[in-house]
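A single protein chain has been removed from this complex, and every other one stays in its place.
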């Protein structure tokens, strides 16, 4: 499997099959998956704490750290796929929609090279609410 | 775009293009993206707090909540795609590997219908470390 | 030390001394402490995932789980105390202020027995912004 050849649906099916085999769907309430997601994100962030950006980059160049971070990211994605499944969310279309809305919030000419929130330079949001 | 027809690579490309257009790649250090991910997960979880599983299910059946939760999930996925990009992680293969390792940790016959950690029933982990 | 006899300032001093002794203040930027906090919260939440409220209550009645959860809570508090220190925040007065503002947002007669957000029943927030 590779990112180039694998659809979101295939990944959703992969982790659903894992749950079905173990009769784990009964535990996958949105709130519990949300708790699981916060846990997995915490494990991912643990790789970054108290390190400078340069240190993190250097460590990611080492096989062991790269593999560990890959697995943490995979764990986060796993939970998101299960959440999307139980909440009946099509992730690709939701992301495409979100990107479109974000483009309205962050017009290129105003947001170019700026990391601050759109509210800084667009105090009144003219577009549709996208939270 | 739909989950059935969209590859992970296409989604990675979509959010990368958004950043490139705005010259935002300079801000996308792993630690900062990690901070962003924790923020987005917090927004997602805000939809679940102090609600029972039944209430959450009922609210997800309403268009407005369903759309809001879809957008929060899309935001989380967005950050994970950027993180995978800057950390040079192939998400599909990392997830496939993680699922294989999890299958070793949670053999079907021992984990069937049980939500507890494998460490409860397998105090000594025989398999490779997968954190 | 006990909650009845220990001030916030004493706890701030305790964890500051620990950092000073190890020359760790140099690492305690707000962002890094924020990352650490998300990690610690993730570890705490790991005790709750995929468990019902009844299971969690029962497990908290056991010494080992109670002690483990106590330690996770202590870790979260530890990071908050360091954050308050480096951000020069008086936690007691900030909390007192926040409670006062929350009382405006959630008048007893309107919020009694309701878990939903004040925005549900007070679409226009009349009080000062409190994030």
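Per-chain numbering from 1; labels A, B and C assigned in written order.
Please note the rule applied: a contact is a pair of C-beta atoms (placed from the backbone, for glycine too) under 8 Å apart; a residue touches a chain by one contact, two chains touch by 3 or more.
As the structure is a computational prediction, the values presented were derived from the model and not from experiment.
Within the whole complex, the absent chain has one touching residue among B:5, B:23 or B:46, and that is B:46.
Against the chain not displayed here, chain A makes contact via residues 31-32, 34-35, 38, 50-51, 115-116. Seen across the whole complex, the unshown chain contacts chain B at 27, 32, 35-36, 38-43, 45-46, 48-50. Think of the hidden chain as still there; on chain C it touches residues 1-12, 14-15, 18, 21-24, 26-27, 29-31, 34-35, 37-38, 41-45, 48, 51, 53, 56-57, 60, 66, 68-78, 80, 83-84, 87-99, 101-103, 106, 108, 111-115, 130-131.
Heads up, the rule we're going with is that only the chains that are shown with their structure count from here on.
Homomeric contact chain B/chain C is classed as same-residue, with over half of its interface positions used by both copies. Separating the centre of chain A from that of chain B, both taken as means of CA atoms, is a distance of 5 Å.
Chain B and chain C have CA centres that are 25 Å apart.
Contact of a single residue of chain B with at least two other chains is seen at positions 31, 34-35, 38, 51, 115.
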